[in-house]
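Removed from the display is one protein chain of the complex; every other protein chain stays in position.
Labels for the chains are A and B, by order of writing; each one numbers its residues from 1.
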Amino acid sequence: MSDKKTFVIQRFDPDRDEAPRQQSYEVPVQPDWKVLDGLNFIKDELDGTLSHRWSCRMAVCGSCGMMVNGKPSLTCKDALANYGDRVEVTPLANFPVVRDLVVEMDGFMEKLKAVKPWIMVAKERAVEEGTYRQSPEELEYFKQFSMCINCMLCYSACPVVGNEPEFLGPAAIALGHRYNMDTRDEGQRERNEIFRGEGTVFACSYANECSEVCPKHVDPAAAVNQAKINAVIDWATSFVVPRGGK
Amino acid sequence: MRHLLLKLEPVIWLLFGQGIMIGTMLLTAYLAVVGVAIPLGIVSPDALAYERALRLGSSLIGRVVLFALIALPMWKGAHHVRHLSLDMGGLSRDAVVAPILYGLALLGNLLALIAVVRLH
Partner (left out) sequence: MARAAHPHAMSPSRPGRTRTAPPQMPAQFPTSGRYFTYTLFGSTGILYLLCGFGALRAVWLLGSGRTAWEGLQRDYAQAPLILLHVVCLAAVIFVGVRFFRLFPKAQPAKIGPAKPPPRPILHAGLYAAWIVVSGGLALVMAGGIF
């Protein structure tokens, strides 16, 4: 015997709709269902025109982020039992909407790339020199920040992202900080200049909402605010230690 | 203006951080004693009678503490009010709002310096 829940979903077809609208569906739900199961039921059985992103169903790919009853949610992880009879699903806040529950991701990808998320070294190691050696303690400096699945829930929760388009945002800064804290990396100076540039980490007002909604406990707020301290130290030392050419 | 604000951000953020940290600790005592306890008679008004208040305030450490008490909260205040404006969709007016707020804090800091120096 299954319960019925009413899914109220934001629809938007750029070819047909002036503006987004709402559409309701009655969905028979099973007790162990997640929100994503309800959406897939709608797509499979009720309305094949519904568009939404999803993939792994196990909270590792980051595809299925949406707003559920006004809060950012990873819909494959979020149990329907957490909600009452009415489940309102809208696309991620702070993002332009391409169609229905699908948001424009390219802006996010650009911010990720902007922090140069790769090991930067002045001189590549020769094969004969062997591998990098990193202790478990050194791994702990950044490991937590490497767990991001790029689900973008933090961007939806962040009041600064919605108001300041240049802001790099939680995931991008956490990713850049991850590399800054990696002992193999020598690109801190370059990244800290990016962190003090147009996308400035100092735009963060420490709402901490990014960390509240992160499904992987990355704690991007910690990363961003640690990055502020590193950026200040880098700024201060730039007066003492001259910066040469590239 | 945006470029200037970006260049000054590390300093402003440091001052804001101290405004919260030190400013909060100092303001707690000031508000509790001067603002509440003495007016309500919980502490005798003689504690900050003119002679004693002046003696404490015009000592070297007194001047430093008073300066910090006045100056640092202004940076916290200015920075947070600016962020409040930005949160309310005020990015386009930030080039005007931010200099006004930080200018106010700077002016307050200069007046604070004069105020503690002229204590005698």
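Throughout what follows, a residue touches a chain if its C-beta (ideal position, glycine included) is under 8 Å from a C-beta of that chain, and two chains touch if they have at least 3 such contacts.
Note that the structure is predicted; figures quoted are calculated from it, not measured.
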Would you mind spotting which of A:Asn40, A:Asn94, A:Asn150 or A:Thr200 touches the chain that isn't drawn? A:Asn94
Residue, one of A:Val89, A:Val161 or A:Leu175, that touches the chain absent here: A:Val161
Where does chain B touch the missing chain, residue by residue? 19-40, 43-48, 50, 52-54, 56-57, 65-66, 69-74, 76-81, 83-84, 87-89, 91, 104-105, 108, 111-112, 115-116, 118-120
Touching residues of chain A against the unshown chain: what are they? 12, 14-15, 19-20, 67, 70-72, 90, 93-99, 103-104, 106-110, 140-142, 155-157, 159, 161-165, 181, 205-209, 212, 219, 221-222, 225-226, 228-230, 233
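Convention: only the chains that are shown with their structure count from here on.
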Seen from chain A, its contact residues with chain B in the complex are 159-160, 163-164, 196-198, 200, 202-203, 205, 228, 231-232, 235-236
In the complex of these two chains, what residues of chain B are touching chain A? 6, 9-10, 12-14, 83, 86-87, 89-91
